[in-house]
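Since the structure comes first, as structure tokens, the remarks are kept for the end.
Here the complex is missing a single protein chain, while all its other protein chains stay put.
Here the chain labels run A and B in written order, and each chain numbers its own residues starting at 1.
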Amino acid sequence: MTCGLSHNLCVVFKKRGIHVNKKAEQSYSVQDMIKKNKQKKNIGNYFEKGIPYFLLLCAIISVITTIGILFTLLRESITFFSNVSLVDFYLGSEWSPWTDRFGVAPLIIGTLLITAIAICVALPIGLAASIYLSEYASDRTRKIIKPILEILAGIPTVVYGFFALTFVSPLLGSVFTDMKIFNALSAGIVVGIMIIPMIASLSEDAMSAVPKSLREGALGLGATRFEVAMKVVLPAALSGIIASVVLAISRAIGETMIVTIAAGATPNMTFDPRQSIQTLTAFIVQGATGDTSYQSNIYLSIYAVGFTLFIFTLLMNILSQYISRRFKEDY
Amino acid sequence: MTTNTLSKHVFSIEDFNLWYGNDQAIHQINMEIPRNEITAVIGPSGCGKSTLLKTLNRMIETIPSVHTSGSIKYNNQEIFAKKQLVEELRTHVGMVFQKPNPFPKSIYENVAYGPKIHGIKKKKVLDEIVEKSLRGAAIWDEVKDRLNQNAYGLSGGQQQRICIARCLAIEPDVILMDEPTSALDPISTLKIEELIKELKNDYTIVIVTHNMQQAARISDKTAFMLNGELVEFSDTDQLFSNPKDKRTEDYITGRFG
């Protein structure tokens, strides 16, 4: 051992009678025991060196997952596009896979319709809730209301779908005429409710991050809380709020069960929210559960649709990250 | 390799330089730290005294951008030598930190931590080590009835003595102390100082402090550092009563820092 001197030291000092040495009083030396143990196990050394590689391997699995998603979607999509032309897919306006018509526009319009309705519901409510929580509510109120709002985000989507179909849809049917049982409106509203906590929570975080001094400055000049919220806090937190909304849009686009259950399965080129429609996600469910044989055109089409969906949400996520990164530099 | 003759100096530092990235924090230091004495390192904050201390057990290497030149020998062995395992060096050169940092475990587990990681498992041996270390840190009587309680329940001064006991448990040669009382109240500080003086009988102690009175009270030798340089290093009495360097004099008379 290169510098294991402790025991020798003890002995030497004891011999010299320099001190009443606490270390030398005992029958053994801890350092000696450590030395012995070290000699016994070199396995520990290999373990120590191997661990980072094991952890790296695990970390790489998340990368492989992304590659796997891209590979899967691309592989089946490419096969699909060798049977159906890219132009027909993206420019065609009829989606009827069982009669070999693969124009994806109705699904995209269905998805956009649902997303638009959802944002119309979630943006005002989520934003109002976040302003209330960050600017008006007392600490105690906030501590109660925030977790309750977040319950909304934890409810399984199948439950929302059930509620949209069995409660919201009949309710709206009694208000509007010509309302189909499966319709875009009820599904869209419920998707909107589902993403409220996302907007409320993230926007509230962004607003809370606005320095107190800014608020106090304005309040000190005699501004009301409302004016402070509108003229000081909102502009300062704007990019954080936008980022949260973009993220919520991404979530709405990818939402599957609510639209599968409540919006219907009718690919429809319509912006009439009373109609039954079909979204990208709902078709994937339909395509995967129907009698579709492996590598048939319908089977392959769910990947082409999935790829389209993936690109949409990926762009939204990147946009959201970009916006919130810029926002971090603000203060 | 037990043929080493005991050198008078535990550490011999020669032409030592250290950089954080491109910033040089320590310039060309030469000093020898004597065995079984208390060596204090003083200086204004940012003078490199903590950096120097943390270099002695190579803790400084946890900062990735650090690089060094020159030599530091521990018992005539180069501490930066390739064959020198840092873990082994650190079992000989223990450290007590600025802020009491006990683990969120019981008092017993805190003190037994060192022996355990080095493979000592026998309960009886551990019990003995724990008691001896706690006695060594002068806290046995205060905690002997609650060894299984979380160390976080203790006062700051007690926590720091637990940390010293934890350090003693592996019987190091040298104990490095990085401003060990700066986070403590005056009474706890006094207790720790008394403990340090007692520990001197069995250990070599290097203590960094920005409290000059503390250095004067407890140390045998004192080093004064400024801007990464070692300005003066001599017997404590001499350094404080008769400093050779003008800068030392300015500092100890309170003209700066």
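Rule of thumb we're sticking to: contacts are C-beta pairs under 8 Å (C-beta built on N, C-alpha and C of every residue); 3 or more make two chains touch, one makes a residue touch a chain.
In the analysis below, contacts and distances are computed from a predicted model.
J.: Going by UniProt, what is the name of the one chain that was not included in the view, given "MlaD family protein", "Paraquat-inducible protein A", "Phosphate transport system permease protein PstA" or "Ethanolamine ammonia-lyase small subunit"?
T.: "Phosphate transport system permease protein PstA"
J.: Taking the entire complex into account, which one of A:Leu165, A:Ala263 or A:Ile277 touches the absent chain?
T.: A:Leu165
J.: In the whole complex, not just what's shown, which of B:His9, B:Arg35, B:Arg90 or B:Lys197 touches the removed chain?
T.: Selected residue, touching the omitted chain: B:Arg90.
J.: Considering the whole complex, not just the chains shown, which residues of chain A touch the missing one?
T.: 44, 47-48, 51-52, 54-56, 58-63, 65-66, 68-69, 72-73, 75-76, 124-125, 128-129, 131-133, 136, 145, 148-149, 151-152, 154-163, 165-167, 193, 196-197, 200, 222, 224-227, 247, 250, 253-257, 260-261, 281, 284-285, 288-289, 294, 302-303, 306, 309-310, 313-314, 316-318, 320-321
J.: Tell me, which residues in chain B touch the chain that this view leaves out?
T.: Interface residues of chain B facing the absent chain: 57, 59, 62, 64, 86-91, 94-95, 97, 99, 101-105, 113-114, 116-118, 152, 163, 166-167, 170.
Just so it is clear, only the chains that are shown with their structure count from here on.
J.: For the complex, give me every residue of chain B touching chain A.
T.: 1-2, 4, 6, 74-75, 77, 81, 83-85, 88-89, 91-92, 115, 118-120, 125, 128-129, 132, 136, 169-173, 201-202
J.: Okay, in this complex, where on chain A does chain B touch?
T.: 1-6, 8-9, 12, 19-23, 26, 28-31, 33-34, 37-38, 40-41
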